[in-house]
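For this depiction, one protein chain was excluded, whereas all remaining protein chains were kept in their positions.
Going in written order, the chains are labelled A, B and C, and every chain counts its residues from 1.
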Amino acid sequence: MGTRYNVIAGQSVERLAALSDGLFAVAMTLLVLDLKVPVAQGIKTDQALLSALGGLAPRLVVYLMSFLTLGIFWVGQQTQLSHFARADRHLTWIHLAFLFVVSLMPFSTSLMAEFITLRTALLLYWLNIVALGAVLLVSWRYAMGARLVEPDISAVIDRSVLRRIYVAQGLYAFGAALCLFSTYWSIGFIMTVQMIYVAGPRTGILSRI
Amino acid sequence: MGTRYNVIAGQSVERLAALSDGLFAVAMTLLVLDLKVPVAQGIKTDQALLSALGGLAPRLVVYLMSFLTLGIFWVGQQTQLSHFARADRHLTWIHLAFLFVVSLMPFSTSLMAEFITLRTALLLYWLNIVALGAVLLVSWRYAMGARLVEPDISAVIDRSVLRRIYVAQGLYAFGAALCLFSTYWSIGFIMTVQMIYVAGPRTGILSRI
Amino acid sequence: MGTRYNVIAGQSVERLAALSDGLFAVAMTLLVLDLKVPVAQGIKTDQALLSALGGLAPRLVVYLMSFLTLGIFWVGQQTQLSHFARADRHLTWIHLAFLFVVSLMPFSTSLMAEFITLRTALLLYWLNIVALGAVLLVSWRYAMGARLVEPDISAVIDRSVLRRIYVAQGLYAFGAALCLFSTYWSIGFIMTVQMIYVAGPRTGILSRI
Partner (left out) sequence: MGTRYNVIAGQSVERLAALSDGLFAVAMTLLVLDLKVPVAQGIKTDQALLSALGGLAPRLVVYLMSFLTLGIFWVGQQTQLSHFARADRHLTWIHLAFLFVVSLMPFSTSLMAEFITLRTALLLYWLNIVALGAVLLVSWRYAMGARLVEPDISAVIDRSVLRRIYVAQGLYAFGAALCLFSTYWSIGFIMTVQMIYVAGPRTGILSRI
């Protein structure tokens, strides 16, 4: 018996939070690189520029949606980390997997902006969201099982974390299924769900999702 | 009654500060990617290089102005965060909205550098500044109303935060209006205002704005 | 006698950790820029998009491998830093050298993705991994010698840190040597080793590597 490397590795929740903040910050700003400024030649008047910018509108919508997605999952991860008393190497790797999926988001976003009418692009984007939710679910379950969360976590908090993931993923899946009709319906529905999560209403039926 | 997810989410001012620092750092350095190094072919002498670099001067001015803008709003956000005793999910989302607007700044900057004589580009840049100020205003008012600020915040501090936002936005609006004459007048006026804010004179009439 | 600059410089383990987290975060997200979204013209159907994405599969594998590499060495560095009671300027520069090698990883990755069948690309990638391990080895030995580690570090921890570096580098070297047969064998072997490190099995023969 002896102290193996795995026992002493990856114990810092603070370093995990710092790496995550950095990676989310880069991913959020990389998204905007997709908003390419129109080329100057050929655009000489305000009217010409306005119409060129109008062509960017779909990309801006997709960019906003991805920013919301990243924001929602950043809050989700932060909420979990704030309840972890400590980490171990397994939890650290679960969150590195989470960050890997986060780092794919600029690619999925770019893909959907470029092929906004194709279901393949929309479904890959949705798979990216599913992966984000799945890893957060694994993270919470593992941390509860390995007793890495603060000891005073009540069953109520446990349930509310799990419930949020299940309900949100259910809604995202329904939204993705709407691409049977049109990818625009999917995007519209998913953004509506996200806006509700952002607004976070305190009363009424929407406060229950 | 039960602990809903929204009650436990987004409570960390520290994580908010860390994400903000990361995002500002990326946005500030992305600006410089607009300064494109001249292509080597065709430039064989120091004179040729100097004149090629001279052509970059307007971009450098625009870049400096955007760095000042980001610096001013980074200080503004930091000043607010340093007075927050804690956050809640609404305040977190207000600041994620703030970061979204920050992440648009490299795009607005690029647009203005490319179309420096067109009012559309200047007004969009100004709208970006207006949005930054508006979100910070909402942040402060919400935090005061929800009692998230430290309890010993005096009415004097409250007034000075609000006054700064109103006065600065008034000056930026006046600067933007100068584009009726020329976009260069607007840029010159806005940069002058920014320089005064950077210098932060302690006495004289300029110390009152 | 006098306080020389070198005595007061570079003493903060926290700043070192923060710079490292930022640099790893940027390097991890820069990797994904290699995943270029297919160009829209010519792709009009889901089938066409799927087959275009299929062509990206090798790049995605290389990207995943590099993310694993960076993750493994981020955990490795974190484990060391968490045992340092303080830093001095030499230790700071050893870790700046480490970060330099980290910053080369997106380049090595890109090179290997572009020339996946050429041994030169694979061996340069491997040299990048060797350099990461070598600098971490120097870091640990220096910190032990200069008594910068926490005083209660046992010989067992010391041995387990060193053993991990030697065993891992031995396995990576064996994997690199497999390129005598095929670069794909090398990539397959190295990724298998990495997956074992990520999984971190607690029992069985794999728990001893």
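Heads up, the rule we're going with is that contacts are C-beta pairs under 8 Å (C-beta built on N, C-alpha and C of every residue); 3 or more make two chains touch, one makes a residue touch a chain.
Keep in mind that what you see is a predicted model, and the values were worked out from it rather than measured.
Considering the intact complex, the chain excluded from display touches A, B, C. For the chain left out of this panel, the touching residue among A:I8, A:A25 or A:L148 is A:A25. Summary of contacts with the chain left out: across B:L49, B:A85 or B:A173, the touching residue is B:L49. Among B:A40, B:A57 or B:I205, only B:A40 touches the chain that is left out of the view.
Contact residues of subunit C toward the unshown chain are 2-6, 8-12, 15, 18-19, 21-23, 25-27, 30, 89-90, 92-93, 96, 99-100, 103-104, 106-107, 110-111, 114-115, 118-121, 124.
Residues 17-18, 21-22, 24-26, 28-29, 31-33, 35, 37-38, 40, 43, 45-46, 49-50, 53, 64, 67, 71, 74-76, 78-79, 81-83, 154, 156-157, 159-161, 163-164, 198, 200, 202, 207 are the ones on subunit B that touch the missing chain. Annotation for subunit A: contacts to the undisplayed chain at residues 22, 25-26.
Going forward, only the chains that are shown with their structure count from here on.
Measuring from the averaged C-alpha position of subunit B to that of subunit C gives a distance of 36 Å. Multi-chain contact residues of subunit C (touching two or more other chains) are listed as 22, 25-26.
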